[in-house]
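Below you will find the structure I want to go over with you.
Removed from the display is one protein chain of the complex; every other protein chain stays in position.
Labels for the chains are A, B, C and D, by order of writing; each one numbers its residues from 1.
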Amino acid sequence: MTGEVRPVLLDAQGITKRFGGVHALSDVDFQIRRGEIYGLIGPNGAGKTSLFNVLTGIYPADGGRFVFDDRPLIGLKPNEVAEHGVARTFQNIRLFANLSALENVMIGRHVRTRAGVFGAILRDRRTMDEERAIEKDAYELLAFVGVHRRANDLAKHLAYGDQRRLEIARALATEPKLLALDEPAAGMNATETAGLKSLLEQIRARGVTILLIEHDMKLVMSVCDRVLVLDYGKKIAEGPAAEVQRNEKVIAAYLGGGVELAVRRRTSPEVRSAVQ
Amino acid sequence: GKEEPKQAAAPRTETAAAAPAAAPAAETITVKIGSAGPLTGEIAHLGKDNDNGVRLAIDQANEKKIKLGGKTVTFEVLSEDDQADPKLGPTIAQKLADAKAAGVVGHLNSGVTIPASAVYNQAGIPMISGSATNPKLTEQGFKDIFRIVGRDDQQGPAVAQYLESMKIKKVAIADDATAYGEGLANEVEKTLKAAGVNVVAREKTNDKATDFKAILTKIKGRNPDAVFYGGMDATGGPMLKQARELGIKAVFSFGDGACTDTMKKLAGDKNAEGFICSQAGLPVVAASKGFLDAYKAKYKVDPIIYAPFTYDAANLLIAAMQKADSPDPAKYLPDLQKISYDGATGHIEFDDKGDRKLAEITIFTMKDGKLDPIAVVKGGKSVAFADFMKAADAGTPSASTTAPAKADEAKK
Amino acid sequence: MNHSAPGMKTSVAAPLAQPLPGVRRPATAWIGIVLLAVALAVLPFVLTGIGTAWVRITNLAILYCFLALGLNIVVGFAGLLDLGYIAFYGVGAYTYALLASPHFGLHLPFWIILPIGALIACLFGVLLGAPTLKLRGDYLAIVTLGFGEIVRIFLNNLSRPFNLTNGAQGITLIDPFRIDGFTFGKPHTIGSLVVSTPVNYYYFLLIVLVAVIVLNLRLQNSRVGRAWEAIREDEIAARAMGINTRNMKLLAFAMGASFGGIAGGMFSAMQQFISPESFVLVESIMVLSMVVLGGMGNVFGVIVGALLLSYVPEVLRYTVGPAQMALFGRTLIDPEVIRMLMFGLALVLMMLFRPAGILPSAVRKREFETARRPGNGQGTP
Amino acid sequence: MDTFLQQLVNGVTLGSVYAIVALGYTMVYGIIQLINFAHGEVVMLGAMVAYSVIVALAGAGGALPPLAILAIATLTAIPVCMVVGYLLERVAYRPLRRAPRLAPLITAIGLSIVLQNIALIIWTRNPLPYPQVIATVPYRLTATPDGATITNVQIGIIGLSIVMMAGLLLLVYRTRFGVAMRAVAQNPQVAGLMGIDINRIISATFALGAALAAVAGVMDASYYGVAHYQMGFLLGLKAFSAAVLGGIGNLAGAMLGGLLMGMIEALGAGYVGELTNLCHLSGWSDALAQRCVNDPHLELFGSNYQDVFAFVVLILVLVFRPSGLLGERVSDRA
Partner (left out) sequence: MTGILLALRNVAISYGGIRAVKGIDLEVARGELVCLIGTNGAGKTTTLKGICGLLPLTTGTIEYDGADVTGRPAFELVRKGLALVPEGRGMFGALTIDENLTMGAYARRDRPVIAQDVERVFALFPRLKERRKQTAGTLSGGEQQMLAIARAMMSRPRMLLLDEPSMGLAPLMVQKVFETILDVAQEGVTILLVEQNAKLALDVADRGYVMESGEVTLAGKASSLLHDPKVRAAYLGEAA
C-alpha cells in the first residue's frame, strides 16, 4: 500500500475563506488520493469545519479552487457537490430529527434516484421498483453501520453514538466517492471509538475515500494514511501521520505535551492523595 | 341537530294552511319572511339596522291581524347572517328556501345579493333588496328579484347633477374600493365628466381604513371645489374630519351609505356642517315620521341608513300578499310586480327589471347638526326641496307620485 | 488495492425489517371503502331531506378540502408557511370567470378552463416562490401574505384604465359546468328523483376530491415527498444530501397553487358570480387553520380540519340562538356574536388539547410527544 | 413641495403608531418566535378602554383639564391591556411552548376572534366617534398660507413614540431585565441555567408589549377620530409587516420598519399615481393623448395600489436582505 502512488481524487489549491476580519482559511493547498483516509487536524477554530463547508458548497469560497475527480467544484451548490460524489457529516449532528433512521437513509438515496411527481402519482412499474430498491439499499446501509435494529426509531431518539453512525449511513447512501466526516468520534468513549475505527476501514474497503476531521489522536494516528494540519486557517504541516505527530509546530500548536502528564503535574497534593 | 324536525314541520303546516278549503276560518297561519344580511363582521351594524327595519314592519303587520285567504296571519322573521360573504350568499338563500320563506328582504351588499339571487330565482321566492345598488343585480333577467333602492347609475348621476348645479368646476372623487362605493363613484365621475366638470383626482381607500390623510393630502394638492366619496359613514365620517384638519375647504358629498347622523358623530359637529349627501326616494325625515318614531320607540336608536328601505320592502311583500290574498309566491308575485305603494321612502313602483321606477333622489345637507333636505333630483333634473314641496302641494304633475299626506308632514 | 465501485453492495445481508410500501389492502379494508363510497353517494339525498342548504354547505366544505389539501403540500409537506394561499384560488376563479362569462363574451367549456386555471395559478405559484426561496419561516409568511393581498388588490382594481376584472363589481352570469347540453346549473329529474343544482356539483366535487386525496397520498409516500420532509426538517442537511432545495420548494409552491387554481375554477362555476371579496386574507387564514387544526402533513387530518371548520360555524348557526332561548328564555346576546366567540374558543381549546392537530401526521406527532417504545439495540459496533 | 412635506408629516405620524405596535410584535416574536396575531386586538382594547374612561370623565362634569382626561384614560388602558397580554400568554401560549410551531399561531387567531367579539359585546358593533378631548391646533410648517401643517396631536404622537422607544431601548440594552430578555430569546433552557426565571421574563415581555399597544391604541384612535372593534386587525397586520421589514426580533428594526411603513404608505398613496400616469407618455401615442385631454389623470396605479406598494417594498427588501433591514443574519453554522 505504501509504495504505490494512487491517483488524485481531490486537488485543492489556494483555498481561502474569510468571515469579516477572521481569516478562517488562507491559501490552503492539499491533495487527497483515491482510496486513502486523509486526516484533517488542528486546534479549535483552525478552520477545519470551514474547509468542509467550502468544499461542500455550503459557504462560497473567497479564493482558490477544488478539482474533484477531474472536474472543478468551486461555485457549485451543495446538492450539486453531492451529485458529484462528495458526502459529509456534520460536527453538530444534523439528522432529520423527526424522521426514522430508515427514512433518513432513504433521503440520502435521493440524488441517485430519479422518480418525479408523475412517477409518484402514477406509481408506474419503474417508480415502484425504484422505491423498493431505495428501501432495501437504505436498510442494508443501516445494517452496515450497525443501527439496523433501530431502523424505525426516530433519529432524535437514538443514542449519540448511533446518531453519528446514522449520519455516516445517510452520507454513504449518496454513493460518494469522497466521504467527509467532521469529528465522528466526538462523544464516544475509547471502546466505541475502536468500533468506529473498524467501520472507517470497512468503508474504505468499499472504495470510498475518506476525509476525516478528528481530535482523537489515537484514532487519527491509527487510521489515517496522511494528515493535514491547519492552524489559524493556514497549513502548518502535511504528511504521513507518524511524521506529523513528531512535527514541532504541530506539537506546539495542537498536541501539547501529553494530557495525562500535564494533569498529573498540576494535580494538588490533596487530590492526588485522594486519587491514590 | 335538534331543530331539524321543527323546521321540517313548520312548512308543512303552512302549505296545509295555504290550501284554500282545508281549514276553518278561525285558523291562523304562519308566513315566514326572510331577512338576510351581515349580522357579524365589519358592516354588521348596517346589517342589524336592516334587520330591525324588517322586524318593525312585521311587528306592525302582526298587530294588524292581517287575513289571507280568510285566515289570520302571523308573520315570522327568519333572520340570517350572511357575514357579507359572497360565498355564503347562496347557502343562506338556500336555507331560506328550505325553510319555505314566502319572501325575502335582503341582502345588504350587492356582492352577496347577486349570487344569492340565483338561488331565490330557482326556488321561486321573491326577493327585495333595500340596499344592494349594483345595477347587475336586476340585469340578470330574474323575474322575482327586486330592489327599492336607487341603482348606482341612478343615484350617482343624481349627486353629480346636484354638484354640477352648484357650479362646481373641479371635483375630486374617492371611493372605498367596494362594489358599492366604487360603483357609485364611477357613476358620479361619468356624469360629471360628461357635463364638463374637471375631475382632478380619482382616489381609493378601503372600507376598513381609518387613515385617509395620504389621499386627502394629495387631493388638497389638486385644490378641488368639491369632493365626492363613495363609501359608508364609518369611513366617510373620519375622512371628513381628517380633511378639515388638513385644511381642505372643499364641499364634501356622499352617497346614501354616508347619508346618516353617524356622520356628524364621527366627523365632529363642526366638521360635518355643510356636507351634502343623497338618498334614494323622498327624505326619510319628511316622508315617514311615523316610521322614524316607531323605529326609535322600538329600538331606542335612530335608524342608520337602509332600515326604511328594508321596512318598505317587507311591507311591499305583505301588501302584495294581501292583494293576491295568498302568501304563495307564485300567486302574489304578479301583484308585487305591478304594485304601487307609498312607503317610508316614498312612492314605489317597479319597472320591468324589478328596479324602482323613476325613483326620486333627495339631496341633503348637514345644517345645524341636522340632515336637511335641500333638493330633489328626479328624471335628471334637480329641484330645490322647497320648490318641490310647493309643487307637491299644488299637485303639479312633477310630484304626482308623492302622496300629499306625507308631504304635509314634511312641511311642519 | 481493489477499487470496487462505491456502491450499495455490502456484505451485510440483512432481512428487511418491515414490508415495503404499496402493500395490498386486506379485504376488510375494501369492504370499508365500498361502504364509505355508498354512504357518500346517498349523502346528498339525506342532506336534502334536512335542507338543501346542507348540500351547499357540504359543497363548500369539499371546496375547502381541496384548498386545505393544496395548502398542505406547501405547509405540511414542505414546511413553507404560506399566508397568501387564497390568491391562487382567486387566480383560478378569475381565470374561469373571464373565459366563461359575458364579460369578454367567451364561453369556453370547463374542461378546457380548469387546466388553464391550474396552469396560470401554478405560474403564479412559481412567481411567488422564486424570489422568496431564501426566506425562512415567518419572513416567508409575511411575504406570502403580502402576495395574497397584492393579488386581491389587483383583482379589485384592474377595471381601469382598462377593464380586465371589472373591479369590485365582480363578474356576473358565469357559466355553470356543462357537458354536452347537460348543465350542472339546473335541477334534473331522473325518474322520480330530483337532482338539484347543488347535488349535481356535489358528485362532481366528490370525484375530484377522491382524485386529489389519492394524489396527495401518493405524493407524500414518494421520493418527492421525502425530499420535502427533509427540507422541512433541516434545509442545510437536505442540500448536503443532494436535494435541490430550490426546485423542490418551487415544486411545492407550484403544486399547491395548481390545486388552488382548480378549486377556484369550480367555485366560480358554482357561484356564477365572483368578486374580490371572496379572496381576502381571512380566507387564507381560515384554510391554514384547517390544515393546522386537522393535523398538518396528514392528508386525512387536513380533510377533517377542513370539514370541521366548514361545518362548525353552520352547526352553531342552527343551535346557538335556540339554545339561548331554551336557557334564558330570550336572546341575551346576538347569536351570531356567540357563534363567533365559540368558534374562536374552539380554535383555542382544540389547539390546547391537541397541539399537533386532531389527526396528527406521524412526523408531527413525534415532534411533540416524547413518548416512545424503547428500542432494542444500543449496542456498540 | 408643500404636498410632499405634508405627506411626510402624515407618514411619520402614522409610522410612529406602527412602530409602537410593531415593537410589541417584535418583542414577543423575539422571545418565543410566535406571531402574536392577537396583538392587534390588544391595541383595539387599549383604544376601547380609554374610550370608555374618556366618555365617563368628560361626562362627569368636565372639571378635569383635557390632558388629564387623556392621561387618566391611557393610564387605565395600560394596566388593562397588560393583564390581557399576560393572560393571553398564560392561558393560550404557555401550554403550547413545546408544541409544533403553528399551533400557537392558531390559538392566537382564535383569541383574536374571541377578543373582537368580546369587544363587540361591550362596545357595540358601531364605529365609535372618538372624543376629541384635545382640540387640534395646526401649526404651519411653511410660509405658504394654505401649506403643510403639523398639528399638536401629531407632535404629541411623534414625541411620545420617541420617548417610549428610547425608554424601551434603554430597558432592553441597559438593564438586567433586558439582558435576560435577550438571553431567553436566544436559548430559553440555557437561560434558565443562568438563573433566569424564564416564565417571568416571558410574561413581562407580553405585558410590556401590551402596554405599548394600549398607548398605540389611544394614539391611533384619537388621531383618526374613530375606534371600532375590528380596528386592531389591519393595524396589527401593517405593524407586523413593519416589524418584518425592519427585521423581526430586532427592536431598532421594528422602529425603523414602522416609520418606513408609514412613510411608504403616505408617499405611495400620494405619488404612485403621479408616477404611473400614462399621460406622461402622451407624446408617444395620439390615441393616448386624445384620452388624456378628457382625463389628464390616466393613472395606471393610483392610491388604490397603496398597499401593493407597501408590500412590494417589503418583498423587495426581503429578497435582497432576507432577514429584514436590521435583522441579524443569524448565520446557520453547518
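In this text, contacts are C-beta pairs under 8 Å (C-beta built on N, C-alpha and C of every residue); 3 or more make two chains touch, one makes a residue touch a chain.
Remember, it's a predicted structure, so these values are computed and weren't measured experimentally.
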item: Which of A:137, A:175 or A:192 contacts the chain that the document leaves out; value: A:192
item: Missing-partner contacts on chain A, residue numbers; value: 19, 22, 41-46, 49, 91-92, 157-162, 183, 186-194, 215, 217-218, 253-257, 259-260, 262-264, 266-268, 271, 274-276
item: Missing-partner contacts on chain D, residue numbers; value: 176, 179-180, 182-183, 186-187, 189-198, 328, 330-331, 333
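The criterion applied here is as follows: only the chains that are shown with their structure count from here on.
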item: Whole-Å gap separating chain B and chain D, where each centre is the average of the chain's CA atoms; value: 36
item: Centroid spacing, where centroids are CA-atom means, of chain B and chain C in whole angstrom; value: 38
item: In chain B, residues with contacts to at least two other chains; value: 44, 48, 177, 204
item: Junction residues of chain D, two or more chains touched; value: 120, 299, 302, 304, 307, 334
item: Chain C residues within the chain D interface of the complex; value: 75, 81, 131-132, 134-139, 141-143, 145-147, 149-150, 153-154, 156-157, 161, 236, 240, 281, 285, 288-289, 292-293, 296, 333, 337, 340-341, 343-348, 351-352, 355-356, 364, 367-368
item: Chain D-touching residues of chain B, taken from the complex the two chains share; value: 41-42, 44-45, 48, 177, 193, 199-206, 208-211, 213-215, 217-218, 220-221, 233-234, 237-238, 241-242, 245-247, 262, 265-268
item: Chain D residues touching chain C - in the complex, by the definition given at the top; value: 29, 33, 35, 92, 95-96, 98-107, 109-114, 116-118, 120-121, 237, 240-241, 244, 248, 278, 298-300, 302, 304-305, 307-308, 311-312, 314-315, 318-319, 322-324, 332, 334
